[in-house]
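Quick one: this structure, given as structure tokens, is what I'll be asking you about.
Removed: one protein chain of the complex. Kept in place: all other protein chains.
Think of it as A and B in the order they're written, each chain with its own count starting at 1.
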Amino acid sequence: MSRERLALGFGLLGIALLGWGSYLGLFVAPPDRYMGDVQRIMYVHVPTAWLALVVFTLAFIYAVLFLVHRSWRWDALHEASLEIGVLFTGLLCIQGALWGKPTWGVYWAWDPRLTTVAVMLLSFTGILSLRHFLDDPLRRASWSAATTILASANVPVVYYSVRWWNSLHQLQSTPKTVNSSMVEPLRINAFGLLFLTIALIMARSWIAESRRRKAMAPPLAKESS
Amino acid sequence: MSGMIQGGWEFVWAAYGITFTTLSLYCFSLWMRLRADKNEP
Partner (left out) sequence: MGVALVSMGGLGENLIFYWTPTEMKAAGEKAYGATVRLGGQVVEGSIERDEKSTKLSFRVGDGETQFPVDAQGMPPAMFREKIGVVIEGTLLRSGRFASNRLMVKHDNEYRAPGEEDVDTKALMKTTEGLAAP
């Protein structure tokens, strides 16, 4: 019961912060001098991007932990972070397209940032469907952990793509390049989405755990000892 | 050609709308799946 209360607390805190930050971003922060009101998409787009990268980094860590410790706990967390990472990356592409059309003039361009994000979305979606098709829990856990480690090589490339190559997408912003009244809603939304993500990963991993138990997977060596 | 985008709130509402609707639906689906798991031991 207590871990459920903890997740609920994180979730509600996250939702409250997202409400507050989005209110500031939509109605209080000034418009951008060139992008006008369209720039307000930044307050959801940038936190979504940060959290998508964080969640896929977690997926990598959980995949390594599963392969090292062979505990179902890490497999459940691995499954949770894969699904939530794919969800966030999907949202990221939609938000980016809606920001790109009025500013760049196009919804999508195959520039290095967008291409590497597309590779990230497709590879992790592929791993999720691989998990769906493998019935044996042990094989599902180890194969998907191995493929996650491979697909994770692309995650830092997504982050650095705008620095390494000529791109249409702009560089990462720093507090110096952002008006101070725009930094506040950005930070609040980032923390809001972080807390909500913690709650989502916890809840989704319990679902993965109970499914595995129902499939009556044999206990692994470590757990039975 | 002023160089500043005029209007465009429809893009802003679409981005926020899609993001928060999707997140709400996902939260709701997790809630329902957890409840279903609890009811059948």
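Just so we're on the same page, a contact is a pair of C-beta atoms (placed from the backbone, for glycine too) under 8 Å apart; a residue touches a chain by one contact, two chains touch by 3 or more.
Since this is a predicted model, take the numbers as computed values, not measurements.
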- prompt: For the full complex, which residue in A:Asp32, A:Glu83 or A:Glu209 touches the chain that was left out?
  reply: A:Asp32
Field: Selected residue (touches chain absent from view) among A:Leu24, A:Met42 or A:Ala145
entry: A:Met42
- line: Full-complex touch with the removed chain, picking from A:Ser22, A:Thr48, A:Ser161 or A:Ser210, is A:Ser161
Field: Residues of subunit A (touch criterion as defined above) contacting the omitted chain
entry: 30-35, 39, 42, 102-106, 109-112, 115-116, 119, 150, 153-154, 157, 161, 164-168, 170-174, 176-182
- prompt: If you put the missing chain back, which residues of subunit B would it touch?
  reply: 1-6
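In this section, only the chains that are shown with their structure count from here on.
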- prompt: subunit A to subunit B: how many Å between their CA centres?
  reply: 14
Message: Applying the document's contact rule, which stretches of subunit A touch subunit B when the two form their complex?
response: 11, 18, 22, 26, 33-38, 40-41, 44-45, 48, 87, 91, 94-95, 98-99, 101-103, 196, 200, 203-204, 206-207, 210-211
Residues of subunit B touching subunit A in the complex: 3-9, 11-12, 14-16, 18-20, 22-23, 26-27, 30-31, 33-34, 37
